[in-house]
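One structure below.
Shown here: the complex without one of its protein chains, the others still in place.
Labels for the chains are A and B, by order of writing; each one numbers its residues from 1.
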Amino acid sequence: MTTPSLRALRVAPSTPSEGATPEDRRSRILGVPGPSPRRGVVLGSGVLLIVVLLVAGAFMPKWLTFLLTMAASHGLVSLGIVLLMRGGVVSFGQGLVFAVGGYAAALAFNRLGFTDALGLALTGGVAATLVAAPFAPLLSRYRGIFFAMLTLAMSMVAYGVLVKTSALGGSDGFNMGRATLFGQALPDARSGYVLYGVTIVCAGVLALLARVYFDSTRGLVTQAVRENELRVEYLGGSVRQAMSLNFLLAAFAGGCGGALTVMSLGHIDPNFSYWTTSGEFVFVAILAGWQSVLAVFVASTLLEVVRSFSSLYFPNTWQLSLGIFLLLMIRFLPDGIGSLWVDRGRKGARR
Amino acid sequence: MATALTILIDGLSYASWLFIVALGLTLVFGVLKILNIAHGSFYALGAYAAASFVAWFASMKFAPEWSLVAMLFAAVAVAVLVAPLTERGLMRFFYGRDEVLLVLVTYALFLVLEDVTKLLWGANPYYVSEPYAMFGNVEIGDQVYVGYDFMLMGLAVAVGLAVWWGLNRTRQGKIVLAVIHSEEVAASMGVNVSRVYMLAFGVGVFLAALGGAFTAPLISVQPGVSVGVIIVSFAVVIIGGLGSIEGAAIGALIVGLARSFAVHVMPQAELFSIYIVMALVLMVRPEGLFQRIQARKI
Partner (left out) sequence: MQKTSARRTSPVHALALAIAGLAATLAPAARAQAPAAAAGTETFKVGIVSFLSGQAAESFGIPAVNGAKALVEAFNKGEAPAPYDKAGIGGMRIEAVYIDENGGATKQVQELRNLYDREKVDAVVGYVSSGDCLAVAPVAEEMKKFLILYDCGTPRIFEDAKYNYVFRTASHATMDNVALARYLKARNIKAESFNMINQDYAWGQDSRKDFTLSMAQLYPQAKLGEDLLPKFGAGQYGTEISALMSRRADVTHSSLWGGDLQAFILQAGPRGLFKRSQVVLSAADHVLTNLGDKMPDGAILGARGSYGLLSPKSPLNDWWWSIYQKSYQTYPAQAPYRMAQALLGLKMAAEKAMAANGGKKPTTEQLAAALTNAEWDSPGGRIRMTLGGGHQATQETAIGRTRYDAAKKMVVLDDIQRFPAACVNPPVNVKSEDWIKSDFAGAKCN
């Protein structure tokens, strides 16, 4: 007996979608994916956005390029969380892969003399994936608060290990020099801009790949897992495999984000793995919602901007202003920023 | 070298503190399904309130024994003022949402309360040391202990028994248990779930504030006291099972004894002993030691 096509899982969400276009409804009933030119438009406008940002970056003040670099590299980590969120679990321990990616890149720079920026980003991603790999099968069995708490515990154990390892600078961490690009050393005046460029390109490429993944078969299985695991298993999909894969991809994204952050920051310390760092990534992911990839980076930028300005205008009460901002966002944008421009009908069976 | 007795007493002492502090957290999760990061902030509020109340009682020339009453009042005051405000004014907008989203809401609340506490009481430290000296010293073998620590052990037992009795032997308590088991079914049986939420949250805040109030004599109450409590209470409730009173007690005992053992025998491991225990419990028996088996809805 042949297993039914996994695409069939995209059929008929349990509540009728209100307000969807006839075209969407037809696609859904027939079980075929939406019109493919839409994907081309998405990819095209994504590339355009990357180019626009690169050009704009040349005219921005330095503090702003730095802020956007941080927003993009942190956004990558949150993208990993969104990947997991689409499967219905939230990781409270992405700090672990963030730290592993950062330390791997910094150590490769300091100890191995490997200095290429793109190579270091890749190193971070791969290192994080390798560290996450043994845990993926274990974690793929957990859901809800237990997944969150186990990932949190793991990231805090890593924090403890890093604090105690004085060879890595202990709780003070250590510094990393300036990366090179394609063998060229980066000139003093433009190094910030070049690293900004590298980060935007890496983040952009990974974001587009994420978008492609979300719309792919495996990505749709993930969405189905979020709605009802038992049915997915019954229909022949493997929930464990989907969740493990998601965890590894999230680790890769987190590791890249960590490496990119370290390159621009020039410094790494165990706080990268602390639970409050992970919490901020989760906040950005929830603020963004799980439909739109662009929303993740918009949310990340928004958080950086709010943090920066509340620190300036309220040096004594910035925690209060940040907390209020978080509450307002969660309250009034319940499905995240992405819901501002993604079709509500697409949410389907969300209760 | 420390004797087994020292390790035991230290473990029990720390465990009693942990139990009082973590009990509120597990109760709030059991009923409202919220893992409350702001629990640490309520603890801090209890400590600050105790500082203020004890100072007030002292200024009214009450006998020193009344400082204990003052601390109790402080915890009640915090619960009465803060719990309804938080629960009705904030939390209820987010019920039914994803569990992790609620954790983030409580994180935001924690940030807000950090600065609110600083605005209300300032950054200077407060001391509440009169009660600490009240119970004298207890000498056991070579060690000198403060009687107050034994009082805390007694308090932990009293609080545990009170909560257990309240849940299992009173009508209101059984209703709360019903809501813990299944809120949908309870609601359909006519229980005013929203009122149960308020009650449970109030008790949770009270217990956190009680922990803070009775810890205030041991520490210097200043900005930052909330942070250390959060992770350690999380670990206890995860180990014991979310929503279980017995679990909180056993979890506290395990963490307390493990930590005492680590400090006396293997101090280098102390930093991550708690996270490793938490991770191990989660890997081996994720629902904790006492979590009720939940039927999965299909």
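Keep this in mind: a residue touches a chain if its C-beta (ideal position, glycine included) is under 8 Å from a C-beta of that chain, and two chains touch if they have at least 3 such contacts.
In this text the structure is predicted, and so the values were computed from the model without any measurement.
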Subject >> Residue in contact with the excluded chain [from A:A58, A:L230 or A:L340] >> reply: A:L340
Subject >> Missing-partner contacts on chain B, residue numbers >> reply: 1-3, 6, 9-11, 13-14, 17, 114-115, 118, 123-125, 127, 129, 132-133, 137, 142-146, 149, 215, 217-220, 222-225, 227-228, 259-260, 263-264, 267-268, 270-271
Subject >> Those residues of chain A which, in the complete complex, touch the missing chain >> reply: 18-21, 41-42, 45-46, 48-49, 52-53, 56, 60-64, 66-67, 70, 163-164, 166, 169-175, 178, 188, 191, 261, 265-267, 269, 271, 274, 277, 292, 294, 298, 301-302, 304-305, 307-309, 311-312, 315-316, 318-319, 340-346
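Going forward, only the chains that are shown with their structure count from here on.
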Original post:
Between chain A and chain B, what is the gap in Å from one C-alpha centre to the other?
Top reply: 34
Subject >> chain B contact footprint on chain A (complex, rising order) >> reply: 90, 92, 138, 142, 144-146, 148-150, 152-154, 156-157, 160-161, 163-164, 230, 275, 279, 282-283, 286, 316-320, 322-324, 326-327, 330-331, 334
Original post:
Considering the complex alone, what residue numbers of chain B touch chain A?
Top reply: 35, 90, 93-94, 97-101, 103-105, 107-112, 114-116, 118-119, 231, 234-235, 238, 242, 268, 271-272, 275-276, 278-279, 282-283, 286-287, 298
